[in-house]
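Let me give you the structure first, and then I'll get to my questions.
Every protein chain but one is kept in place in this view of the complex.
Residue numbering begins at 1 within each chain, and the chains themselves are lettered A, B and C in the order written.
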Amino acid sequence: MMNFRTDLALERRDLYRKANHIAEEVDGIQTQEESFGEDIQITRVKILNENGEQAIGKKKGNYITVDIKNLKIAGEDEIQKASEAVTKELKVLIGQLISDQEDILVVGLGNLYVTPDSLGPKVIQDIDITRHLLNYMPEVLKEGTRPVSAVSPGVLGTTGIETLEILKGIVDNTHPKLLIVIDALASRSIERISSTVQIADTGIVPGAGVGNKRKELTIETLGIPVIAIGVPTVVEAATIAADSLDLFIQKLQEEAHSNDFLNHLQEEDKYQMIKDVLQPAEYNFIVTPKEIDDLIENMSSVVARGINFATQK
Amino acid sequence: MMNFRTDLALERRDLYRKANHIAEEVDGIQTQEESFGEDIQITRVKILNENGEQAIGKKKGNYITVDIKNLKIAGEDEIQKASEAVTKELKVLIGQLISDQEDILVVGLGNLYVTPDSLGPKVIQDIDITRHLLNYMPEVLKEGTRPVSAVSPGVLGTTGIETLEILKGIVDNTHPKLLIVIDALASRSIERISSTVQIADTGIVPGAGVGNKRKELTIETLGIPVIAIGVPTVVEAATIAADSLDLFIQKLQEEAHSNDFLNHLQEEDKYQMIKDVLQPAEYNFIVTPKEIDDLIENMSSVVARGINFATQK
Amino acid sequence: MMNFRTDLALERRDLYRKANHIAEEVDGIQTQEESFGEDIQITRVKILNENGEQAIGKKKGNYITVDIKNLKIAGEDEIQKASEAVTKELKVLIGQLISDQEDILVVGLGNLYVTPDSLGPKVIQDIDITRHLLNYMPEVLKEGTRPVSAVSPGVLGTTGIETLEILKGIVDNTHPKLLIVIDALASRSIERISSTVQIADTGIVPGAGVGNKRKELTIETLGIPVIAIGVPTVVEAATIAADSLDLFIQKLQEEAHSNDFLNHLQEEDKYQMIKDVLQPAEYNFIVTPKEIDDLIENMSSVVARGINFATQK
Partner (left out) sequence: MMNFRTDLALERRDLYRKANHIAEEVDGIQTQEESFGEDIQITRVKILNENGEQAIGKKKGNYITVDIKNLKIAGEDEIQKASEAVTKELKVLIGQLISDQEDILVVGLGNLYVTPDSLGPKVIQDIDITRHLLNYMPEVLKEGTRPVSAVSPGVLGTTGIETLEILKGIVDNTHPKLLIVIDALASRSIERISSTVQIADTGIVPGAGVGNKRKELTIETLGIPVIAIGVPTVVEAATIAADSLDLFIQKLQEEAHSNDFLNHLQEEDKYQMIKDVLQPAEYNFIVTPKEIDDLIENMSSVVARGINFATQK
């Protein structure tokens, strides 16, 4: 199977079509598009059968992408409108899986202390929790309020426990009827970083569909349906570099340049060409190690102590 | 002049030599190396004259690079050892500029709320401040303590004021004899991110030496000597891509491949080749927009509201 | 002069009247009240002459208090309405001091890292800065935009420099025509913590008007008018205790109890009585040292290391 280097079904479909020179829709995949106001684009990818699954390495089911333009500079109004688009899509999926008053557990995956991995735990802080109120003081809630609870289970590296083990335990003890899991994704497109939401009713299958049962968060492993809400927060540096290379090679091929040409290509020309390629709108891209926060803490200590001891005798 | 895409004198010297096929030292530049324990390497680059200045676009003076290995996983001991190397080099530079009890102002440039730009303000939090104690309760300090003060002036985008304007005002009112300015730098090497300190006695000249007087923090603009302590915290995505391309072209040239070869080069091969190139030791690189923190805040609101309205009728 | 233990002119007036059994307005002080919607109460205290100054230890001028109910649980709408009340009052004061397009510098006093002292620096993050845009790209702004800049100068304990020295330098170099200074205040009333804004056109005079020229931020020390926006964020524990004691004594006096009564007063009765006194609405009060954040960092290290070494051989 292809290494897509993206978790978005939408991008995978596009890459598969391009790689296989397919002009129309891939067999086993259906796509539908809709605009929602000026700044919001919704794409609904449906994987219908095993052929679709094989093609893009994603389980049979619905993958809805909400692309939001200019979220970076969004005010209250745009945030509200974007959230309404998410609400609308999510409501349809929830309605197909459980009834109106059945219990939902919202799960924020990721590590609060690593910025690009912190979306899940941050969302959890803002979820309206009702389960405990329904238990202890139902009178403060409107009739028919659904029980909603929420947890941030942490990541294997900081807990020592597989997320599935933690969630299985909580699900067995609190009996929700549906899980909504929020996670950070990798995308292949810099423009989509933290500007796109993918909502899928297939749960979370790490390792590009390779069926690693140990880590799947799905109805098969948890016993209840799982809706996954994913937001791209990173693009691999290697992806950027490889995509730049592709564009470069393409140019060489088109212009049928000789190796002689390569020998005389100027450093500055190449840099500028790549800079043009990487400059989508107004973003300012940088490459950082994921551990940047720890690195900066340690380096702050080094420099501060260095100064402290140097400034006194 | 070359676009070096790095603020480190050391890297610029190396790039200049390579681009100009200079086997020995560049005329007008002297370099000296020293190891400090197993994990610390010190390189002292001295720019002697205008020729050296022209070559690498840096002012005449001393540029000392302290490279620290494995700072990411450093414990107390390694941090202490690295800070001692910084102390030693800094003490020599300070001693050449002012006497033992003269007043120093430490300045942390950068934006606390943008992770890769937060080093300066973070260092300031840990500086041992003595100036106010010497004024109000000198009896709590040891005889001969030097007055040290510290400020984080913020960045133009959040204050509306040039850093030079703020610092000029403070210097004129508090009369320090030396400034030590901490700043985040761009490097060309991923391994150096937050693992290298450059100490320079030439102050800070933004725009690669292009002499933009409006923004320089130097003895010329401030009236007192300025030591700059810089730490690389970012590499441009375009730099990574361009450097990958160079390696790729070099390979093509060496192997004298035809364009036919390019036509048959597999996606997967290119990706793997680049991945190998970009994989220095154990770092895990990602490409993020500088505004990642804001983006994630906004996206958290979108998703949380989306869930909140979807889970209730 | 009385020790009022509050920085609010409004509370001082009330305490002075009570202590001196004045039924009407204090000579030299004028007060005017206004409601703004259901949740907002505005009180304008004007100190007219030296007699008023002496009475409550505040300089001649205007002190406007905006009390906001239930800010703790406020949504977007309430925050907007409260900010509109502040805008209205502030606009009047600004209009009396400078003309429409004159330059304003907003200053956030306090320490970002000490929660109850962090309001000033937090406000600065959200101020719309225009001064640099007017200098470098005026075309992006509407005609007639006023130049606004903003700084957080830090506190003496972390900079080693008096705030006045820093601000004097910046004012001399950037020439604003008005300063708006945001600061955390002490109040005597728990209900006012972070729920009240005092706007004064007299600047900031620390030490209850004791005229410590070294630290005043006023037209006298800075050469331009200073509007102070203060928000109560702390009540001293001693204030709470002393006020409880007052209520207790009052009760004893009213009921003309003997010392014999004191001997038999039960622990539980006293505690309950005080609890009732201290329970305003739904707040949950605690007493903490200001250094709580540092303390918790250090204690986290102690406990984590304790566990780490205890769990391994």
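Just so it is clear, a residue touches a chain if its C-beta (ideal position, glycine included) is under 8 Å from a C-beta of that chain, and two chains touch if they have at least 3 such contacts.
Source: prediction; values computed, not measured.
Novice: Of the chains that are displayed, which are in contact with the missing one across the whole complex?
Specialist: A, C
Novice: Which residue from A:110, A:147 or A:289 sits in contact with the chain not drawn here?
Specialist: Among A:110, A:147 or A:289, only A:147 touches the chain that is not shown.
Novice: Applying the definition given at the start, please give the residues of subunit A touching the unseen chain.
Specialist: Residues of subunit A in contact with the hidden chain: 112-113, 124-125, 129-133, 147-154, 156-162, 165-166, 168-174.
Novice: Could you list which residues of subunit C touch the chain missing from the display?
Specialist: On the side of subunit C, residues 2-3, 5, 19, 68, 71-72, 74, 79-80, 82-88, 90-91, 94, 100, 104, 106, 115-116, 118-119, 122-123, 125-128, 144-146, 148, 180, 182, 190, 193-195, 197, 229, 231, 233-242, 244-246, 248-249, 252-253, 256-259, 262-263, 265, 267-268, 270-271, 274-275, 277-278, 283-313 touch the unshown chain.
By definition in this document, only the chains that are shown with their structure count from here on.
Novice: Once you find the CA centre of subunit B and the CA centre of subunit C, what distance in Å lies between them?
Specialist: 39
Novice: Please compute the C-alpha centroid of subunit A, do the same for subunit C, then give the distance between them in whole Å.
Specialist: 43
Novice: How many angstrom between the C-alpha centroids of subunit B and subunit A?
Specialist: Here the centre of subunit B sits 31 Å away from the centre of subunit A.
Novice: Where in subunit A do residues touch at least two different other chains?
Specialist: Answer for subunit A, listing residues that touch two or more other chains: there are none.
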